[in-house]
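What follows is a single structure, written as C-alpha cells, with notes after it.
As you look at this complex, bear in mind that one protein chain is not there, while each of the others sits in place.
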Amino acid sequence: MSGSTIGKNFTVTTWGESHGKALGVVVDGCPAGIPLCEEDIQRDLDRRKPGQSPYSTPRREEDKVTILSGVFQGVTTGTPISLIIANQDQHSKDYSQVAHVYRPGHADYTYHHKYGIWDYRGGGRASGRETAARVAAGAIAKKVLSQLGVRIQAYTLSIGPIKVNPENFDENEIYRNPLAMPDGEAAKKAAEYIQQLKEKGDSAGGVVECVIQGLPSGVGEPVFDKLDAALAKAIMSIGAVKGIEFGRGFEAAYLTGSQNNDTLVYYPDRGLTKPTNNSGGITGGISEGFPIVFRAAFKPTPSIRMPQKTVTHDMQNTQLVLTGRHDPVIVPRAVVVVEAMAAITIVDLLFQRILSRIDLIKKALS
Amino acid sequence: MSGSTIGKNFTVTTWGESHGKALGVVVDGCPAGIPLCEEDIQRDLDRRKPGQSPYSTPRREEDKVTILSGVFQGVTTGTPISLIIANQDQHSKDYSQVAHVYRPGHADYTYHHKYGIWDYRGGGRASGRETAARVAAGAIAKKVLSQLGVRIQAYTLSIGPIKVNPENFDENEIYRNPLAMPDGEAAKKAAEYIQQLKEKGDSAGGVVECVIQGLPSGVGEPVFDKLDAALAKAIMSIGAVKGIEFGRGFEAAYLTGSQNNDTLVYYPDRGLTKPTNNSGGITGGISEGFPIVFRAAFKPTPSIRMPQKTVTHDMQNTQLVLTGRHDPVIVPRAVVVVEAMAAITIVDLLFQRILSRIDLIKKALS
Amino acid sequence: MSGSTIGKNFTVTTWGESHGKALGVVVDGCPAGIPLCEEDIQRDLDRRKPGQSPYSTPRREEDKVTILSGVFQGVTTGTPISLIIANQDQHSKDYSQVAHVYRPGHADYTYHHKYGIWDYRGGGRASGRETAARVAAGAIAKKVLSQLGVRIQAYTLSIGPIKVNPENFDENEIYRNPLAMPDGEAAKKAAEYIQQLKEKGDSAGGVVECVIQGLPSGVGEPVFDKLDAALAKAIMSIGAVKGIEFGRGFEAAYLTGSQNNDTLVYYPDRGLTKPTNNSGGITGGISEGFPIVFRAAFKPTPSIRMPQKTVTHDMQNTQLVLTGRHDPVIVPRAVVVVEAMAAITIVDLLFQRILSRIDLIKKALS
Partner (left out) sequence: MSGSTIGKNFTVTTWGESHGKALGVVVDGCPAGIPLCEEDIQRDLDRRKPGQSPYSTPRREEDKVTILSGVFQGVTTGTPISLIIANQDQHSKDYSQVAHVYRPGHADYTYHHKYGIWDYRGGGRASGRETAARVAAGAIAKKVLSQLGVRIQAYTLSIGPIKVNPENFDENEIYRNPLAMPDGEAAKKAAEYIQQLKEKGDSAGGVVECVIQGLPSGVGEPVFDKLDAALAKAIMSIGAVKGIEFGRGFEAAYLTGSQNNDTLVYYPDRGLTKPTNNSGGITGGISEGFPIVFRAAFKPTPSIRMPQKTVTHDMQNTQLVLTGRHDPVIVPRAVVVVEAMAAITIVDLLFQRILSRIDLIKKALS
C-alpha cells in the first residue's frame, strides 16, 4: 500500500486523478447480505456535488456512480464492491497556466518533488475530486452502520468568523440551507461573508462538527488503534483539514481535572448518564456508549483569483493570477466527506470489537 | 493486530500492564548497521521518568531498559529488537479502593465493558506507564533519523492558562526547567500554578508543540497515509491527547485564502523560501522540505484527590476520593512521548518515500 | 481486507465476478517513472486468453484492458494504477442448470455456505476468470522487475502423465506450442492425451515450473515473510493449485543431508558457484543470488461433461451432466498466471530488501 487504502477488515481503496478517464473505489470486507443499490450511493454523492449553490464552483460534474461488482440480485455478496465514476469534465480546461507554476497552498510542489512527475491537470490525485470516491465508499459504510443502529451526522459549525449559535441549533436546517449549517441565521450571515470574499477573488475556511449516535461502548482498540486516533487519521486525511479535536478538545488543555472530568451518575429509569461530555464520548481511546463528538478545521480554499507570488518549476519567481471556476468555500461540500471518513473508520473498529471477546465470537459462530 | 502495533515497514509493538511483571516493546524493521546500546534508549526513558520534580508523582520507577535481541556486537542486525523494562513498583499499592469503582476520566469503564474483565491495578494496559515502551522504541527511531539528518524536538507550549512567550523562546531552557518549557519566566509561573492546584488536589493540562527539522520534501503518502494524518493518529494515540493541529491549525479556519496561503520565493543564494509557514510544512499530506510544526492538546490528569461523583461496577452511585501519588500535570513528562511517536511515524514514511520512485530504488540496489 | 488484496508495499487488489459488468485491479505502490502502456499489459492477457487452441474453451473473451489512472504522458505517476477489463460474454449463458446444484470440485458449496448468497453465474468471484486481473497486475510487476534486471519464466512441465524430457528442453518451444511446453515431442503427446479426455468429456491436470533469474541475494524477510513462504501463498492462491515445492521439494524429504546440501565453490573467474541447486535458490527464506526454481501442481479442471453425483441446494441427491464450453485442461493458460503471482511477490520483497540496511537507505536518499 502507498496510501490509497484505509481500513483493516473493512477496506477502502480509492483510485483516479481529477481529470483522468474516471475515478473509483474498491470496498473489500463489506459483509454479505446487505441490500445495496446505486441510489443508496448517489444520494451522498449528490450532497458533495459542486454547482449546487452560488458558493460552490459551477463546474458541472454529473458524478454518476456505477456498481461494477460485489452486488448480486440487489444484495452484497461479501466480495469486493467496485464503484466507478466517469469524469465528465475532463477535457474542458486549458492547463497551460499551471503546467509550469506551483500554485500556493496546493500540492503541486510536494507531488512534483516526491514523484519527479506531476499530473498538473486539476491537481491530479491531490484534487478534492478524489473525495467523491470516499463519499461513495462512505455510503456503503453507512448502510452497514444503519443495520447496526449507528448514525453519523456532520454539519458546518462555522465559516470564517461566522459561527453557529447553539441556541439556534436546528437539525433540519442542515439540509435546508446550501451551507449545511444547523442555524438559518448564521447561514445567511455566512452567505453574505462568502459573497464578499468571492467578489474580491478570495476564499473562506471553516469548521465541521460531527456527531456519532448509537455506537455501543467498547469500540476502539487500546494503545495505537484508539477510536479517536483512527478517526483523527481518517479526518486529517481530507486534504484541507489542518486540525481535529474531540469533546472539549484544545479547551481541555486550559481546564483543571475537576472541571474536565466527566462524572458518572446512575438513574434506575435512565440508566447510566453523564451530565457532561467533555470527553467527546471516548475514554482511553474506547467508546463509552455516549455520543461521539469531534470537530475538524478546514483551511480556506487555496485556489483564489487574487494575484499570488510563487515560483515556476525552474525556480523563476513569478506572480500567479488563477482564472477559471473555483469554490470560494469547500466546507459545505466537505460535510458529507467527513461523514464518509467517520463511517468507514467506525465500521472497521466496530467489527474489530466483536473479536475482542471469546463470548461474542462463540455467539456469532453458534 | 488489535491496536498494540503501529507502522508498516518500521513496526513497533508494545505490551505490558502498569503493574504486571514488566512491560516492553518489539521493534521490527529497524535497518541493519546502526550502532545501538542501552544508554541510547535510557537517556529518553529518563526524561519520561516520574519523581524528578515536585510536579510529578514521587513514585519510584527505575525504568531500566534491557536489549534482549536484534543487536550484535553493538550494531543492529536488521532482526527484531526486543526491549524490556521491569516493573519495580508493582506490589507497592492497595487497589481495593478502585477495584470496584470507575474512576472519572479514566478508561476503567470502557475497558471493563469492552473486555468483560478489567486489570484495575494502576490502569492496566490503559496506564500512562505504557508510554515508557513507546519512548524506548522512539529512541531507536531517533537513532535511525539521526543517520538521515532529521531532528525532532518537542516542548511544553502551555500549562493551563500559562503560555510560553515566543519572544522569550530559548531552546536550552527546555532542558533547564522541570516543565520542559522554552521560556524560563513562563516555567516559573506555571510551577506556581501547578503548586496551587496540587494543594487543592486538582490537576492541570497543557499544550505540547513539536518541530521536525531536516526532513526532505516528498515524505508522506497521498490520500489516506498523508504525513499529517499519520502523525495525527500517532499523537492522538497518546492517552491524554484530545486534539492536534498543524501550522496555523484551527486558526486557519478563520482566515481567508489570501491570508493563509504560503507564498514561495526563490533566492539564488538561499534557494527556495517560504516567508510564512501556515501550512506547518505539509501540503497535500506531503512534506515540503520546510520545518514541520504541530501542537497537541493534553487534558488535565484525571487522577485528582478532590471528591468526585461516580458509580461502582454494580451501578451504585458513590463518591470517590483518590488517595496515593498522582501527577498534578503530566504534560512535561509527555514531551518525550510526543517526540517518540513523531519519530516512529517519520521513519516509516521516510522509508516509504524511497519506494515511490524507480530512480531511488535503482540507486539503492545499484 | 478480506482476501482480495496482496502485497505490502506493492499492493494488488482485484475485483469482479466472472459474469458481472467487468473485472479489474488496482495496483498501488508502483513507483513513479516507469514507461507503461496498455500494450505492455495486453501482451500477457493474450497469453491467458481462452479460445486459442482446441485445448481451451472456445469462449470468446476479448479481455481488452484499459488503464484508467496512474499513468500520465506514458509514464507511471506513483499513484494507483486502475485497470479494467469489460466482460464481453456476460449474457451468453443460461445458468438454470447450476443455479440450484453444487458442482463437484467447484467452490459453489463453500461460497454459498460462507456468504449465504451465491453468484452462481460462471462461478462468480471464484471463477478462473478472476486471474485475468492478476495477469494484468503481473504485467506491471514484470515491467518493474525488468528495470531491475529480474526475469521470470514459467512453463508447463507435465500434463497428466506426459512429462517434459529435460534433454529436449527448448525455451523457444514454450511459445511455439499451444501447451506452453518447452519440449515439442512432449507437447504432441500431451495434445493427443487431452484430445482423448476431451472426447470422453473428462479433463487433465498438470505441473507448472517457474524459474526466476537475475534476482540478487538478500531478498526475502526472516521468519514469516520468507521468500519461499510468500511465493507459496501467492501461487497456492491460484484456484486449481494443490501443492508447491521448491528446488528438490518433496524429493528432499527422502535424501540425506550429505546428498541434499548444496556446496559452495569459488572460482576467481566465475565467482561463487553452486554445483547443485537442491535449495531452489533460497536458504533460510532468503534468495541466494542463484536461480529460483519452484513447481506448482494443478488439479484437473473440475468442469467435466461426464455425469457426476452431487446435491442440490436443498440437499437432494442428484446427477449433474454439465453442458457448454469447458477447458479440458487449464494448465497452459495458467502459466502466465504463475508468472504474474511470482512477479507481484518478488517486487514486494525486492523493495523490502532496500529497507533492511541503513547503507542502502542512505544511498537512495543521498
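Brief remarks follow.
As written, the chain order gives the labels A, B and C, with residue 1 at the start of each chain.
Following the convention adopted for this analysis, contacts are C-beta pairs under 8 Å (C-beta built on N, C-alpha and C of every residue); 3 or more make two chains touch, one makes a residue touch a chain.
No experiment lies behind these values; they were computed from the predicted model shown.
Checked against the full complex, the candidates B:A22, B:V211, B:L272 or B:M306 give a single residue touching the omitted chain, namely B:A22. On the side of chain B, touch with the chain left out of the figure occurs at residues 1-5, 7-9, 11, 13-17, 20-24, 26, 28-29, 32-33, 66, 68-70, 72-73, 75, 77-82, 84, 114-119, 124-125. Seen from chain A, the chain kept out of the figure touches residues 8-9, 29, 31-34, 76, 78-79, 144, 147-148, 216, 222, 350-366. Listed here are the chain C residues that touch the chain not shown: 1-6, 8, 14, 102, 104-107, 109-111, 113-116, 125-126, 130, 158, 160-161, 197, 202-207, 217-226, 228-230, 232-234, 236-237, 239, 242-250, 252-266, 272, 278-280, 282-289, 297-304, 306, 308-311, 315-317, 352-353, 355-357, 359.
Quick note on the criterion: only the chains that are shown with their structure count from here on.
Taking each chain's centre as the mean of its C-alpha atoms, chain A lies 39 Å from chain C. A straight line joining the Cα centres of chain A and chain B is 26 Å long. Among all residues of chain C, those that touch two or more other chains are 8-9, 29, 32-33, 78-79.
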